[in-house]
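Worksheet: the structure to be examined is printed underneath.
All protein chains but one are shown in place.
As written, the chain order gives the labels A, B and C, with residue 1 at the start of each chain.
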Amino acid sequence: MNSKSKPWIFTASCPSIVGTVDVVTRYMANAKNYIDEIHSFDDRESQRFFIRVEFQPGDSDFTEATFAADFAERAAEFSMEWQLARPEHRQRVAILVSKYDHCLNDLLYRYRTGQLNIEIPVIISNHPDLKPLAEWHGIPYHHLPISNETKPEQEAEIVKLLAEYDIELVVLARYMQVLSPKMCEHLDGWAINIHHSLLPGFKGARPYHQAWEKGVKMVGATAHYVNNDLDEGPIIAQGIQTVGHAQYPEDLISKGQDVERVTLFNAVRYHIEKRVFINGHRTVVFSN
Amino acid sequence: MNSKSKPWIFTASCPSIVGTVDVVTRYMANAKNYIDEIHSFDDRESQRFFIRVEFQPGDSDFTEATFAADFAERAAEFSMEWQLARPEHRQRVAILVSKYDHCLNDLLYRYRTGQLNIEIPVIISNHPDLKPLAEWHGIPYHHLPISNETKPEQEAEIVKLLAEYDIELVVLARYMQVLSPKMCEHLDGWAINIHHSLLPGFKGARPYHQAWEKGVKMVGATAHYVNNDLDEGPIIAQGIQTVGHAQYPEDLISKGQDVERVTLFNAVRYHIEKRVFINGHRTVVFSN
Amino acid sequence: MNSKSKPWIFTASCPSIVGTVDVVTRYMANAKNYIDEIHSFDDRESQRFFIRVEFQPGDSDFTEATFAADFAERAAEFSMEWQLARPEHRQRVAILVSKYDHCLNDLLYRYRTGQLNIEIPVIISNHPDLKPLAEWHGIPYHHLPISNETKPEQEAEIVKLLAEYDIELVVLARYMQVLSPKMCEHLDGWAINIHHSLLPGFKGARPYHQAWEKGVKMVGATAHYVNNDLDEGPIIAQGIQTVGHAQYPEDLISKGQDVERVTLFNAVRYHIEKRVFINGHRTVVFSN
Partner (left out) sequence: MNSKSKPWIFTASCPSIVGTVDVVTRYMANAKNYIDEIHSFDDRESQRFFIRVEFQPGDSDFTEATFAADFAERAAEFSMEWQLARPEHRQRVAILVSKYDHCLNDLLYRYRTGQLNIEIPVIISNHPDLKPLAEWHGIPYHHLPISNETKPEQEAEIVKLLAEYDIELVVLARYMQVLSPKMCEHLDGWAINIHHSLLPGFKGARPYHQAWEKGVKMVGATAHYVNNDLDEGPIIAQGIQTVGHAQYPEDLISKGQDVERVTLFNAVRYHIEKRVFINGHRTVVFSN
């Protein structure tokens, strides 16, 4: 039965056909796993099925290996892509930043206080400015300067670090660099970026200035997966803040930072809790 | 597979034990019913399980009777209380009002335009004022005046009308009468009331005046099931509106009406779509 | 002193120079007018001054004519454009619609219940569908069909009607026609349109479908003045609604209608209460 112990989380997706739910829940019942929460959705446009299950194992010897041994074969019949997350597993997250620290400060605060159940083994920046903040939290900080000429080498360095630190998720916490297509491809699907506008409005540079020029009454932020199309990756979360005539671009920047950090946090949390599925250019998010 | 046709909706609750999900999904799989969406939740406090399934029958001869024949026995083993809603079924809803018409007007608009997929066979009021509005929508309007002396008779009349019109849900759309304990008991669990405050704040009379006196910066509304404890039934939905020093009680009333009607609509919609479960003094709401 | 009686409203704008506030408030003091509320703002970009004053006349013989006689000369020294609104004046508003009635229904409800203190002497549409709704409210309904060929004539008819009915404000309450440049110019500054997206995102046709394709997590609406640049007039108000993966384009349309009608109402109310000033491509809104 549902208890205070953290659950295992099973997630999967596959083409929509009869029996997709049953193959999962029948296995759970046979294994005497107790389901705390289940959420499934069939997208009628992409004809694709998505499921997320929180459960407590019935058997104290339950492991990923035993699960795989029992489940993989049937899952293959459904062309099911699936993942299983241990309760005690803390994803290894690398944070990339430039000079703005509002998102970094927020993520580190939630990390330090246990609100974000992750490991942050490394912070990478093209500037040295935020090193003291990283150090106060006891996290290695790699300063990798970048110029147009050195971009390929710098990005290669980042890729190397991500591998060395065994990173599962990359968070671009206002990393103010345009990634090369090669880098975008490398990060496709496992990196989250925060853009400081309600995409697709105000793409590109200086979105708050664009928003002010246009005289909008709301500014916002968009957290999305990185893919090979700049500012066009699948959206995970968005947030807004109202603004008025008495606010100038610098005020929009200041007000917007609160939205950015909360929106980025929400996206990271959804990802960490295995609530997000990429569905073509869109996402399925089983939020709570 | 998920299509544009409206789904059947299965809902159930029972004590939390292993196999509750499986008993439902296994039946669905055996019957070749296609599950569009499934949502389950186990409340660790009440140790109770709740499930809602949208599905398309695999068999074109599928009926409630065949479902019951196949499913009831196994459900009984789990002490499962369950319901099945046909796609084409429109719940029969009675609306009770006094003189304020903002909630009634809103519900009738959504009813007329198909946003609320219900039947409204009758409107009942203790005042004659809103008869023209009802008539324009072609709905019978029963004017049942009430005084302290006639309350028992008037309530008995209402009960009779609800039976005659075969009502499944009663909506108190600002029906400004304190119901008798007997009437509350009669309506327990199948009547929704809108209270014009963020309960439990500002219970009782003139909540906007109370809120203004207190100098709050937000007013709100609460839609809840009627039960035997006035203003204390299980909450289904709440909404808020910000207010400032330049707003007087009459402004709060005016601004609050927008919150009331949207909050009441949300609660009615959740109920109609079988998204709400009463869980002791609380509710489980599988919102979308 | 501030009382429950509705105030006169004075509004003005002019280039930013010293003494702009004083010229107004000194006059008010000399006339023994009691100021209930004053709000001024100097926009540092356009170097323009905006002021709005609610006041109770000190002299029971106070009229617009006496005000003008006393004030106009000094105002001219500041190149001040000013307006004075009588408490009892109800602006004459024409509503243009096509087939969608959610905005019209909302405006008529607020008109009927006194929440919008206006006159609606005429409703104009290119379709006959909403005539019964207009008639129930006792408002003349002009059906002016339109085709590409007849657009110039139809628009000329509208212009004629607006003049005949002595209209002060035109509200395009989902009037699904692209106005000709000539018509836009005619309506410049005294017509409010509701666009069903958070402009400048999703301009043009079928914005909810565009939004769904993009996978946004929020849809919205924008109320703006008509000017000679389609979908680019100065923004008065914006509103949003959150959406998720389980909502298809038709659901976005349905959810969005609630935002549209509230956003349009807010814009109309701000305008009617003389809270909005056009400031180039932007607006100043002294909201309350």
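In this text, a contact is a pair of C-beta atoms (placed from the backbone, for glycine too) under 8 Å apart; a residue touches a chain by one contact, two chains touch by 3 or more.
Computed from a predicted model, the values in this text were never measured in an experiment.
Undergrad: Using the touch definition from the top, which of B:8, B:27, B:41 or B:175 touches the missing chain?
TA: That would be B:41, which touches the missing chain.
Undergrad: For the chain left out of this view, which of A:15, A:87, A:145 or A:244 touches it?
TA: A:244
Undergrad: Could you tell me which of C:35, C:144, C:161 or C:230 touches the chain that is not displayed?
TA: From the options C:35, C:144, C:161 or C:230, the contact with the absent chain belongs to C:35.
Undergrad: Which residues does chain B use to touch the chain missing from this display?
TA: 41, 43-45, 198-202, 213-218, 220, 234-238, 240, 244-246, 248, 279, 281-285, 287
Undergrad: For chain A, which residues lie in contact with the unshown chain of the complex?
TA: Residue positions of chain A that touch the missing chain: 37, 101-102, 105, 109, 113, 115, 136, 244, 246-247, 254, 258, 262, 288.
Undergrad: List the chain C residues touching the unshown chain?
TA: Where chain C meets the chain not shown: residues 1-4, 16-22, 25-26, 28-29, 32-44, 47, 58.
Here is the rule we go by: only the chains that are shown with their structure count from here on.
Undergrad: Would you kindly tell me how far, in whole Å, the mean C-alpha position of chain B lies from that of chain A?
TA: 36
Undergrad: So the centre of each chain is just the mean of its C-alpha atoms; given that, what is the distance between chain A and chain C in Å?
TA: Using C-alpha averages as centres, the distance is 42 Å.
Undergrad: Residues of chain C touching 2+ other chains?
TA: 244, 246
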